[in-house]
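As you look at this complex, bear in mind that one protein chain is not there, while each of the others sits in place.
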Amino acid sequence: MAIEWIDAVTALRVGIVYALLALAYFLFARTTDTINFAVGGYAMAAAMLYATLTGGGTSPLVAFVVAVGLGAVLGGMTETFVIRPIASKGRDEFVVVLAITALLFVIQQLAGFVFGRRAIIGEPLTAGRVELAGYEVSFQNLLTIAVGFVAAVVVGLWIGRGRSGRMMRAIGDNEQAGLTLGIPVRRVRLIAASVGGLLAGLAGALTAPQAGNSFHSGVSLSIVGFIALVIGGMGSAYAPLIGGVLLSFLELGTSLIFGSTSRDYFLLAAVLLVFIARPEGLFSLKVRTT
Amino acid sequence: MTITVTPARTDRMEVPPRSRGRRDTTLLPAVFFLVAFVALYFGWALAESYHLDIAMTFTMFSLLALGMYTPLFLGGQIDLAYNAYLAAGAYAVAIIANRTDIPLVLAIPIGAAVAATMALVLGLVTSHLTGFHLALVTLLAGTAAYRWISSTGAGLTGGASGIGGIPRLDLLGIEFGREQLVAAGLIAVWLVAFALSRFRRSLPGLAVRLNRASTPAAEVSGIPTTSIRLVSLAMGAAIGSLGGVFVALMNQFILADSYAPEIVFLALFLPLLGGISTPWGAVIGAGLLCFLNEASAFIEGPGPLVFGGASLAILILLPGGLIGVVALGWSAARSRMRKEDKL
Amino acid sequence: MSALLRCADIGKNYGGVTALKRIDLTVGVGEIVGLVGANGAGKSTLIDIISGNTEPSRGAVMLRDREVKGRPARRARAGISRTFQHPQISEVLTLRENVACGLASTRMRSPLHVLRELALSALIDTTPWAEVDRLCESIGLTDLDRVAGTVSFGDLRLAEVGRALVQQPDVVMLDEPFPGVDDEGVMGVLAALRTLRGQGKGVLLVDHNVDIVASIADRLVLIADGEVAIEGPVDECLASSVFRERYIGVA
Partner (left out) sequence: MKTGTVRSAMVAGAALISVGLTGCGGTDELPGAEGLEGDPLVIGVIMDTSGTASFYSEQAVEMIEYAAEATNTGEFPVALQGLFGEGSRGILDRPVKIVTEDDGSDPNRAVQAARKLIAAGAEAIISTSGSASALQSRIVCEEEKIPCIAPYSSSGAIVQQPNAGYMFTIAPNSTVQGASFSGIFKENGYETYAIVGDSSPTSAAVADLYKAAFDDAGLQMVAREVVPVGSTDATAQVSRVRSANPDVVFDSFAALSEEGLFYKSAGDSLDGIARWGNNGLITSDEPAKVAGPDIEGVKTLDVRSIENAYGVEVQDAFEKAHPDIDYLSWTTICNWEAFMVLKHAFEEVGSTDGPDVVAEIEGLKDFPSVLGPPGYTTSFSADNHNGSSSKALVPVVLEADGSIALADDETIPD
């Protein structure tokens, strides 16, 4: 089986999208201490909105901004109306997870209601293709890689260096201590959640022109994002980026070499392998064992 | 702080009066549900042929939800492979009936054993990890199992065309037709819920619940935390497989499509809808789901939306679920009655 | 007095930080040992090492001259029980149920026992609730139907002490059991410890209230800078200048 270099471009493009989703998970996990399974829902909603808007004649750039904004709003609203009210009652972490899962289904059904129950596809941000070493590569693909990569790096820098990033880390380690230190915990959490939603919205808006998005693609987006997070680990803000790209290469690689019929088995095997060999993910702060 | 130490009291303490011991609170709901089930069966299920199917759907979702209740709500373990456990029960029935000479009734233990083994393996792999890792690996395992029964393993499982021709179960001279199966299903639900409500308050149940609150506390209490975690996962899986057994016996036909991972997300919310303070909450949740399914005949479309929205609202606003609402109302009414008594 | 519990040459490093340098400590049959020291001296770390919640960097823990190893549950079943400085309790269980969890160390010794308990649980209630109630009564914990999430801090501590005692351990380690506990509860716990002493069990008692500890302990051990600074009979210790300097003198 010949593997062409163009396949690597594809893997990178898909991987960047996974990475954005994983990074959204990461932001929620670090500040609000939740695995936010709804991020795939944000991405799906953003993609559906983008596709609907461009289909209705809105300029792709405007649609892009609006769709990414929708992601941010959904992220912030999740923190305000779901995570915070439950967490403030001191209930189990999995109650939050279940509530978020319910939210994912509500988002999906609402999207089906608003945008219709059929797959729709958006106009690309930029039309046109460029000839690269014997292959035609669409600008949209290159743009996806560039925008996604820049977003991941900017967020990484923000968490690593910026003031609010430092506050975020402080809250993630110990919210009570954060409060004592005079950190505006609520505001920082809200900002982190909105940025997480924004990243998911970005992932959705970038894929909207690639494939048919339908209201039920939220769950699968949530799952791949989470796998990317597990593979990368939570060690640094760049771990999700690497996890996402690795996952995509793994998917494409096994599909190319062994055929796509066994993809689900390979995913399970890969995750089991990571759990057995490096349970903390490839890049971690500390071993998360009991 | 200074303390004047008094001489030691006598070693043997008086035995406290019996009345101060623990009250058995498992009997009252059990009796209530027994009456409710009997009334449901004779007053409603037998009235129309399709009511039996709804009652069977209720049985299946009850067993699924009770299965999930065991590790999740007692032990805080998110196991999402329940579509596979359900399938284990159903395919045990279909394969044994069509491809072997084994007595059909053995499908029950065989399905349970397959489901429990799967849960054990997944539990072992994630035994040192946090709950989310179990959630992910079980979700992927459920998806892979679905893929296997629907395509790769289609030679054995019939794939999308399914396996038909499952005979009626004949046990001790009784032929289990539709009516008998529904009766047996309701009895099974009642027994499992009752047993779980007793388990919940027994020493192993308390051990599971303490472990959920604090693993160090459970450990220093001598609780074999790994064992009970695995036991609760296996128990839940076995209970879930029972739901598959009943559906397969009832419909006499099984299809891979019935065991897609989506069914897990439906069942996940059932105990919460009813209320997680008792296994009966799972049963109530399953009943509510069946009711909403029927109501959705009028809703025209957003049935899943109503269900998801209701789940979300209950999770955020009502930690106690529907049972919690009843309990709240009851205590409010009682305190008002007391006030009136005083006046 | 023969040694019931012996810590031999225990040391613990966290990364580059030394928490315990070298500790040798024994608790004899029918002996109550008071373990004192300033905050951060390593008292809780030592208890964690004995109970198996923390792995030592060096050294061994012996119970009746046999080394105990492995996870805390195994050590609990071997006869070591403890409480935590911050009570570890399930807030959704009642006080009675929290205490009863300690019965696991005698009734759930192997997976087979677990399965048996499980099978029985559906049919009959085999838990000796009267025994639990009696024990709670003896340490002054009453009104046992209260859910643990709703009770005072002192009662939480008492419930944890109850859970440790119901295990019928050979050695009980209480990590600051008294703050927040009312006088009656303190009396109850002390009385229960005396009973244990009478039965030939060992007690390792940690508390900041030296008066209470001194009132019951047979021997005091002072830890400072990760080492045993002084140990001996209570009166000798209290009179010693070393003790005053390195513990009380600090204050």
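Structure notes:
Going by the order they are written in, the chains are A, B and C; count residues from 1 in each one.
Here is the rule we go by: a residue touches a chain if its C-beta (ideal position, glycine included) is under 8 Å from a C-beta of that chain, and two chains touch if they have at least 3 such contacts.
Predicted model, so just to flag it, every value in this text is computed and none were measured.
Note on the chain not shown: across the whole complex it touches A, B. Note on the undisplayed chain: of the listed residues B:40, B:245 or B:314, the one touching it is B:314. Summary of contacts with the chain left out: across A:147, A:170 or A:256, the touching residue is A:256. For subunit A, the list of residues touching the undisplayed chain reads 1-4, 6-7, 10, 13-14, 17, 112, 117-121, 136, 207, 210-212, 214, 216-217, 219-221, 251-252, 255-256, 259-261, 263-264.
Taking the complete complex into account, residues 48-50, 52-54, 57, 60, 147, 150-151, 154, 159-162, 164-165, 247, 251-253, 255-258, 293, 295-304, 306, 310, 313-314, 317-318, 324-325, 328-329, 332 of subunit B touch the chain not shown.
As a convention for this text, only the chains that are shown with their structure count from here on.
If touching chains are joined by edges, the resulting network of the protein chains shown is an open path. When every chain is reduced to the mean of its CA atoms, the largest separation from subunit C belongs to A.
Taking the mean of the C-alpha atoms as each chain's centre, subunit B and subunit C sit 38 Å apart. Note: centroid distance subunit A to subunit C, computed from Cα atoms, is 47 Å.
Centre to centre, using the average C-alpha position, subunit A and subunit B are separated by 33 Å. Counting partner chains per residue, subunit C has no residue touching two or more of them. In subunit B, the residues touching two or more other chains are 212.
The touching residues of subunit C, when paired with subunit B in their complex, are 51-53, 71-73, 76-77, 81-82, 84, 88-93, 96-98, 100-111, 114-115, 117-118, 120-122, 125-127, 129-130, 133-134, 137-138, 144-145, 160, 163-164, 167, 183, 186-187, 190-191, 194-195, 198, 209, 211-212, 215-216.
Against subunit A, the residues of subunit B that register as touching in their complex are 72, 76, 78, 125-126, 128-133, 135-137, 139-141, 143-144, 147, 151-152, 212, 215, 265, 268-269, 272, 301-302, 304-305, 307-309, 311-312, 315-316, 319.
Residues 1-3, 5-6, 8-9, 11, 13-16, 18, 20-24, 194-195, 198-199, 201-207, 209-210, 212-214, 216-225, 227-228, 231, 235 of subunit B are the ones that touch subunit C when the two sit in their complex.
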